[in-house]
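One structure follows; several queries about it will come next.
Only one protein chain is missing; all other protein chains are in place.
Chain lettering (A and B) follows the sequence in which the chains are written, and residue indices restart at 1 in each chain.
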Amino acid sequence: MSGTPPTALAEDAALHETVTTRSRFRFLRSPALRKPATIVGLCVLVAFVLIAIFAPWLEPYDPRAKTGAVFEPPSAAHWLGTDDSGADMLSLIIAGSRVSLIVGFAAAFVAMIIGGTVGLASGFFGGRTDNVLMRITDYVLVIPDIPLMIVIAALFGRRLGNIILIIGIIYWTSTARLVRAQAKSVRERTYVKRVRAVGAGNNRLIWRHILPQVTPLIIANTVLMVAIAIFAETYITFLGLGDPSLISWGKLIENAFRGDAVLNGAWWAIVPPGVCVALVVLACTMLGQSMEDALNPRLRVGHVSVRRFRVLPAPLGDRAARDAAIHAEASKASKGSKGSKREKAAP
Amino acid sequence: MSVRDALESGGRPADAGPAPLLEVEDLVVTYPIPRGIVGAARRAPRLMARAVDGVSFSLRAGEMVALVGESGCGKTTTAQAVMRLVEPDSGVIRFQGREVTGLRAADLRPLRRSMQLIYQDPYDSLDPRFRVLQTVEEPLLVHGLGSANERRLRVVEALERAGLAPADLFVDRFPHELSGGQRQRVAIAAALVLEPQLLVADEPVSMLDVSVRAEILGLLDGLRRTGGMGILMITHDLSTAAHFADRIAVMYLGRIVEEGPAQEVVRSPRHPYTRALLSVVPKRDPRDRSRPEILRGETPNAVRIPSGCRFHPRCPVAVERCPSIDPALHVPEGAAPGHEAACILV
Partner (left out) sequence: MIEPYLQVRDLHVWFDLQGGRSLHAVQGIGFDLGAGERMGLIGESGCGKTTAILALMGLLPPSASVAGSIVLGGREILAGGEESMRQHRWRDVAMVFQGAMNAFNPVRRIVDQIVEPMELHEVAEGKAAERRARELLELVGIPAARARSYPHEFSGGMRQRAAIAMALACNPKVLLADEPTTALDVMIQAQVLELLVGLTAELDLSLLLVTHDLLIVAQVCERAAVMYAGTVAEAGAMETLFHDPRHPYTRMLFGAAPDLYGRGDVVSIPGTPPRLDREIVGCPFAPRCDSAFDPCRVVTPETLAVGPAHLARCHLNDPSVRSAS
């Protein structure tokens, strides 16, 4: 008996719907997206994207050149000190943001394409297609990712493109499952059945009716995927499977370990790239989570507030008093008529 | 009896018309019942539900026939079989004299143009991202009809026929900017745009507010009276059927148990099931307190159909012979022509 009954929420939602305009991206106006966490996440992500885009102009030094002593602590000349080869850490981090974000976004894109296609096909066609595709998805899901990454990287070489593909190929499964569920439910909507009954083929149904309906979900999921991909890039590179010719945050951490930064007490060589990875991952997670919350009404109900409805002072006035008088009179009269009615109904 | 009543019940040239628009003969549709994991492991026999079990009726151009019954009686399955959205197991469906059962998907396409389905839920039957113009235009695009200008003209015409006039006021709206009644009109316009000869309306007003139901039913009524369209209406609401349809077919457990001119069926029902069904329809006048004859239990499911007359376990007047004789539709004694019931007692 606790909480709000479904009917109340449904009516509340219905009432809201009559007055707010609805479009495919209506969820962008959801309160879930106005939380401070979402805005902070968005700002952090945008800041890093801008840094990555304008990296060559922001780097104070050439990140590949020796511009100071080995493991020089932070100073006015080198804000974040230098690494084991005397290169400027700040420049390295700015340069590394490019590769890390490219891998993050590109791998998430690959995962989105594979997962989206598999999910859409599985959800829309159902039956045997669904069975086969979902079985494949299950297999990919249960393969331990790190050993697989090591094997693939060893087989196909340590190039940036390969790393993007590896991450994309390993992490598309959650997208596929989400999209499948959504496509399945849209397929059952009356308007899809109606258009099918009119004679429309699968192409039209998928491209014009189903895909647009699952797109917001795919986008939200992709944002979450960026976080996972950046994290994966970091540890692949840290394990020494990254592209050796490129500077990325994972590479910086790996270098710091190889160069015995810990033994030398050079925390500035490890902490800043680690913090950058953590910040971007956190930002994407917060943003993606809020987008999913905004899209998925069931999650939204989860945030039940402890606040109850308010009772306002009665808008008393002569109207209310008059109403009361009228009702009192009417109910007196009603007694009489009801009594007579009961007698009438008895025989 | 008013003039209108007389017209509706008996005044129609019953047998003089041309060949029927739609003929359904002995239609049977079955569904397999999922056995579940336990059932499959035990190798339980696959059970089949006979959703439609030998249904025959016909419908002329300009005529509205109502299929009435409780949920699970097979009325929606019948409609879907007519639309060829489910595959019948046996039986014949003829449209304009041509057999359509067994047609391949490619041959069905022109047929899809001439029969259109109106759905129950106007809140879900329009793509929320499509403007009215796109929704109504889509069937034309699917069938590759007309240039952009011609299509727009046809859309405007269909919208105005569906009562959304002036159409310019509506073409650019999204479904959420329309009321329930207007949405249903858009759905009807999207059906009319292909100029069908047969409309199948599956509970077209049951999700609408009482105050707007009449306008949608009136619209359908007008379409068949002036446009010569045949309308097959699926409904659970006998009052609606009685008021708007020419003929009523009452279904019970996959069979038509009574069929006849609408007012005839309502005023002098023959089958005990029809009588019970009529007695529980809420009356408009609060003083009309005729005793409802409430049948106990729920409609039995279509997997285990009772022997003989399938209504006998719930029938208030069943006799000894009922469980053994499966009655066929026949004209009861003293009934008007075209009024048939499937009961051995009448």
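A few points about this structure:
Note that in this section contacts are C-beta pairs under 8 Å (C-beta built on N, C-alpha and C of every residue); 3 or more make two chains touch, one makes a residue touch a chain.
Keep in mind that what you see is a predicted model, and the values were worked out from it rather than measured.
For the chain left out of this panel, the touching residue among B:V24, B:V171, B:I231 or B:A276 is B:A276.
For the chain left out of this panel, the touching residue among B:I37, B:A148 or B:V210 is B:V210.
Among the residues B:L22, B:A242 or B:C309, only B:A242 touches the chain that is left out of the figure.
Residues of chain B in contact with the chain left out of this view: 2, 4-5, 8, 70-71, 179-181, 209-218, 236-240, 242-244, 262-263, 266-267, 276-278, 280-287, 292, 294-296, 298-299. For chain A, the residues in touch with the chain missing from this view are 1, 4-9, 11-12, 14-16, 18-20, 29, 31, 305, 307-316, 319-320, 322-324, 326-327, 329-331, 333-338, 341.
Here is the rule we use: only the chains that are shown with their structure count from here on.
Per-chain Cα centroids separate chain A from chain B by 46 Å. In the complex of the two chains, the chain B residues touching chain A come out as 83, 85, 108-109, 112-113, 116-117, 119-121, 124-129, 138-139, 142-143, 174, 176-177, 187, 190, 194.
In the complex of the two chains, the chain A residues touching chain B come out as 17, 21-24, 189-191, 193-195, 197-201, 204, 208-209, 212-213.
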